[in-house]
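Report on the following structure.
Heads up, one of the protein chains got dropped from this complex, but the rest are sitting where they should.
For chain A:
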Amino acid sequence: MRQFLLYIVIVLAGLLFISRLFYLQIYNPNSNNLFEDNAIRKVYDYPKRGFVFDRNGELLVSNQPSYDVMVIPREVKPLDTLEFCSLLKIDKERFKEKYKEAYNYSPRLPYVFIPQLSKADYAVLQEKMRKFEGFYIQKRSLRHYQTSIGANVLGSISEVRNRDMENDPYYKSGDLIGREGVEASYEEILRGVKGIKFIQKDRFNRNIGPYKDGIYDTIPVQGKDITITIDAELQAYGELLMRNKRGGIVALEPSSGEILAMIAAPSFDPNLLVGRERSKNFTKLFRDSIAKPLFNRSLQGVYEPGSPFKLMNALIALQEGVMTPNEIVTCNGGYHYGGRVMGCHCAYGTRNNMVGGIMHSCNAYFATAYRKILDKNGNASEGIDKWSSHAKSFGLGNFLGYDLQIGQKGRIPDRDYYKYVYPNTFYSTYTISNAIGQGEVATTPIQLANMIAAIANRGYFYTPHIIKKIEGQDIPEKYTTPKHTTIDKENFEPVIEGMLQVYKQGTASALQVPDIEICGKTGTVENFTTIDSTRTQLTDHSIFVAFAPKDNPKIALAVFVENGYWGSRFAGRVASLLIEKHLKGEITRTDLEDWLLRHTLEHEYEKPYSGEPFGINRNTTLEQVSPEEYKELKEELAKLNNQNING
């Protein structure tokens, strides 16, 4: 036995070692990944981020270099601090302070000594840089916005957060990523692919040459330029008109689904979110919980659509065959049902056919139509499902699938929606508010604009999108295939005729634009807020939808102006002007333009926060901006017009 002890011990030791090796190298390898190898330094070569152009080729977003002065404290040799400080425009105290900061961070690693020098300072400094050992200049690329408009469309870029890096291992600490707007939607196209150099380092963190002679190194792929569907001129004009108002506007080209303008008011200058000032400004915008400038009302604002939704009910009534265009509904100043009345502007005994109903926005007419749709088969539950599916075929009640990253579903109710509210019996009168686009119906401006585009096209639409052209690449097919609604083509004509009459003699007759046949529809929507836990009504929202020209439409839009009182008062004016601007390139109705610039709604927005009782609707006042501000706005307008002439 004795002579076997060492044999056994040796063999056991061998087995122990092999199992330990198996554990370390195979069962639990700490990864063979170069990226996770702390012995390899990864040096990135960032490509140029793609430019953004508007539909007319006007450059909207480009890049600007920014120069950071970096320091590696260990490598700093005695220097002429006086000269250095004067070049950097700092005093000696600041120099000492920054140097200490850098040293505390790490004596061996680069640290940003002075961030983002101006080009002029850089030019002077560059010549002298070699005199200051241990300091060097690192170039970074920032976005440069050529315009002050379209912050909600263009978006911005910022440093990646931990979550971005977890989601996509491409991103490493310090990389930039698109945050909102097209910067986020087309991030991968705009950013390109960064190049990587792998550098072998030793345990003191010093570079000792390329890893494996650089066979794994890659060169950067340049970011591609993109052209977006926005018309910068129209966008700028719209943003100017919406000054001192809140709301959202979306203008589409019906024949393509391209977004011509997407205005969210209040807006802000995209240059605020560039570089050193970004975080300060972002916080300021983010904290403004009253005006909410970061809230993109054109995509995220969910409003009851109001009267424009009557167009939908008219279409469904025709499609379902429950009404004919010439059927007359008599309005006695309201719609009476079950002992209740839904009021209407019509005079007692007004007889409306469909065109008349639309033109006068007759509540009684559409209440009748809505009830007929729901009660067609004597079962209101089945009826509302049918009604709902027609409306949804216009892209309402769900995400539209456009190429911007934010949005809201809106709401088109159906049987399931009501099943908890009315578990036993369900009658068409219960939801009569849907007839006039209030109650449970809710849409966003872009959904409503898309609905109008579908009407303008007489039955189909293209998914709204912001991308027009990608350098050397087609835009996704889903933006070039039409989507058909469940309404037949011929049923659109009476509705369109009604919309035309809205301008000719109806609720928007004061907003006519010479030589353009505009089809529109006003909307006035009740809305409420909560003040001190009391539901309080505010001045109605002003809504307007339109497309033009009537034949071969070029623009379809939806305009929401919060608390603008009635449809043609604010929204209608904005819509008419945008249509004229887009179709003619110049404004003949300068009276409308002047009226909009002169008037403000800020006083309306202050009411709920004033803490005092206030009047709404009939008791509200129309207020003007200060003469100075009016002058400024006029100057901006003049500048805009000049640019157009020069451009």
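Couple of notes before you dig in:
Everything that follows uses one rule, which is that a residue touches a chain if its C-beta (ideal position, glycine included) is under 8 Å from a C-beta of that chain, and two chains touch if they have at least 3 such contacts; residues count from 1.
What we mean here is this: contacts and distances are computed from a predicted model.
Only one chain is not pictured, and the protein name UniProt records for it, out of "dihydrouracil dehydrogenase (NAD(+))", "Branched-chain amino acid ABC transporter permease LivH", "Rod shape-determining protein RodA" or "Ger(X)C family spore germination protein", is "Rod shape-determining protein RodA".
Only one of A:Val11, A:Val221, A:Ile406 or A:Leu622 touches the absent chain when the whole complex is considered: A:Val11. Looking at chain A, the residues touching the absent chain are 2-3, 5-7, 9-11, 13-14, 16-18, 20-22, 24-26, 28-32, 34, 37, 39-40, 200-203, 208-209, 211-212.
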